[in-house]
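A single protein chain has been removed from this complex, and every other one stays in its place.
Let's look at chain A:
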């Protein structure tokens, strides 16, 4: 299946746009886009079209893996900066 539209339930722009970006980073992807068909329906449509008859599902899977490793890098660096960084600490009145 080289072209597919995936309907993802209970998801929104949060996942739609990040996944779209990561899938478009794949050079074998001819087209990728997402839409929120209606604001009161809680799902998104994610369209993937591949070159050379490659599998769209595989492209989605690898993008999910890449996104996960990206999150791990961000998490690690944040915790490192919080632990060792020299940032300003201040008292905020509420």
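Quick note on the criterion: a contact is a pair of C-beta atoms (placed from the backbone, for glycine too) under 8 Å apart; a residue touches a chain by one contact, two chains touch by 3 or more; residues count from 1.
Following the convention adopted for this analysis, contacts and distances are computed from a predicted model.
Student: Consult the UniProt record of the chain that does not appear here and report its protein name from "Trafficking protein particle complex subunit", "uracil phosphoribosyltransferase", "Probable ATP-dependent RNA helicase DHX34" or "DNA-directed RNA polymerases I and III subunit RPAC1".
Tutor: The missing chain's protein name, per its UniProt entry, is "DNA-directed RNA polymerases I and III subunit RPAC1".
Student: Which of A:39, A:53 or A:85 sits in contact with the chain that's absent?
Tutor: In the full complex, the listed residue that touches the missing chain is A:85.
Student: To test your reading of the contact rule: which positions on chain A touch the chain that is missing from view?
Tutor: 1, 6, 8, 11-15, 17-22, 24-27, 57-58, 60-61, 64-75, 77-79, 81-82, 85, 87-92, 94
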